[in-house]
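Missing here: one protein chain of the complex. Every other protein chain is in place.
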Amino acid sequence: MDKIINREALVGELNKKFGQCAEIFEDNTNQSIKVKPDKLVDIMLELRDNPNYDFKVLMNLNSVDYPENFTVVYHLNSLTHLHKLTVKVELDKADPQVPSITSVWKAANVQEREAYDLMGIVFTGHPNLKRILLVDEFVGHPLRKDFKLQA
Amino acid sequence: MEKSFFNTIADALRNWLMNGLGFSDTAAQLTATAIWTLVVILFILMNLIVLVWLERKFSAFFQQRRGPNRLGPAGFLQFPVDIVKVLGKEDIIPANADKTVFKIASTCLFITTILAWAVIPLGDGVILADLNIGLFYFLAIGSTATVSLMMGGFSSNNKYSLIGGMRTVAQMISYEIPMIFSLLGVVMMVGSLRLSDVVAAQQNMWFIVPQAIAFLVYFVATVAETNRGPFDLAEGEQELVAGYFTEYSGIRYAIWMIAEYGNLVAVSTIASIMFLGGWNAPFGLTFIPGFVWLLLKIYFMIFLFMWVKWTYPRIRIDHLMHFGWKFLIPVSLANILVTGIGIYVYRLIIG
Partner (left out) sequence: MLKTQELTLNLGPHHPSTHGVFRCVLNLEGEYIQKAVNHLGYLHRGIEKLAESRTYTQFIPYNGRLDYVAGMLNEWTYVHAVEKLMGITEEIPERAQYIRVILGELQRLASHAIYIASMALDVAGATAWFYGFRDRDEILDLLEMVSGQRLMPNYMRIGGVAADLPEGFIEKCQALIDEFPNRIAEQEGILIGNEIFQARVKNVGPISKEMALDYGLTGPNLRASGVDTDLRRDEPYGIYDRFDFKVPVGEKGDTFDRVLVRIEEMKESVKIVKKALRDIPEGPVMAKVPKVIKPPVGEVYSRIENAKGHLGFHIVSDGSTKPYRLRIYSPCFVNIGIFPEMAKGIHLMDAVVALASLDIVLGEIDR
């Protein structure tokens, strides 16, 4: 099973360093934290570079259309400590904007473009935020729940 | 020297034209030459059927496949059927292409191939024009092939073709030099550029023995000259789709192919004549006629070409240039020097 990181200590330290920005997110995986969008890049840099966390790998970048909000989910992994962390950012339904973390991991580049393409989440500061899988003229974002399916 | 089978036929033909049909001497000569030209073209085309079949069968053998096996015995008729298919194809000429150049490019290559065959003997005295500068003529005509490939590459209005054409020019010009230098060693030993003289000089020993290095250099350089693997950069199907003939289709494409195989047979024939003793029979096996021996040697050379092609991956263009300029040319020059010294020493001893 996955090695669990001490979330209480992690959240405490992040809050101490960047002000009230992170909290524990309760779900079935027991490895999620929720952070505020405006501090995301700083927190990610800290998580990557602090040797206690050492999250060198961005395992996955996902976006989910929940009824109440858009959630961007970052799965992080550490090759040295072998622990994992899920960072969640909840975004406003009307105006889903989140800072891009391309400066932290270049792996986020294509995945953010994909999330923009299919879910319509705007990653501010992304170097090349264009549709990647669908054609440029496509209207709408298919992975949203309000996207009308048609055969 | 006794007359060969072909000479007898040629003489008979000439006699029949002059006496039977009342042709004048010149007219008979011209008609006989024209017929002989047709025979050469037919020889190339007939060779092609065998060659393509062999190429397919050899490659299948190397790759543990069966190869063509449906049409005719062991798939022998596959190529004629392919030609029929190709003839039925639409002749596509790309928009904005330089249409005139595009149309004549493949034919130009075919013409150079046929022209080169004028001086290539297929047996003792079986030759269209036994020039005293036969080898020189062959090399000169052969080097004009570059122009046709470039015409094809530049006129297609296709970027792949353009890059293919550029590569062709760079490659063929670079490899012409070691090819010519490697043949020079043999010419120095014979003292003649006439191909029949070269063969006559090999009655006791084939030139592959004293000129082994030259043979290897010639072999490598001709692989590059004929654009065959591992030096088929001009074609470069992985990055350039098909290189200079990307846009060609139908019969024009087929003519490229025919001309390339024609070139392959031509350089193999020159290799057999220059290094493998031509129509001289080895080990005194003279009961087999000379032209059969020559054919065997040509096909042995072609087999070598195929073997190399289907074994090695393609070389990169800068490696190719380095290999040509920094290795093959110095080696072939050194070979000329050693040959010259050898001849000088030999003359000193013999007197």
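Which chain is which? They are A and B, in the order written, and residues in each are numbered from 1.
FYI, contacts are C-beta pairs under 8 Å (C-beta built on N, C-alpha and C of every residue); 3 or more make two chains touch, one makes a residue touch a chain.
Predicted model only: the values in this text are computed from it and were never measured.
Enquirer: Per the definition of touch given earlier, which of A:Ile33, A:Leu47 or A:Leu118 contacts the omitted chain?
Expert: Final answer for the missing-chain contact: A:Leu118.
Enquirer: Which residue from A:Asn60, A:Gln97 or A:Thr124 sits in contact with the chain not drawn here?
Expert: The one listed residue touching the chain not shown is A:Asn60.
Enquirer: Residue by residue, what part of chain A touches the chain that was omitted?
Expert: Residues of chain A in touch with the missing chain: 2, 27-29, 56-60, 62, 64-65, 73, 75, 79, 82, 86, 105-111, 114, 118, 131-135, 142-143, 147, 149.
Enquirer: Determine and list the chain B residues touching the chain excluded from the picture.
Expert: 59, 62-65, 159-160, 162-163, 229-230, 232, 236-239, 241, 310-319
We take it that only the chains that are shown with their structure count from here on.
Enquirer: Chain A to chain B: how many Å between their CA centres?
Expert: Roughly 65 Å separates the two chain centres.
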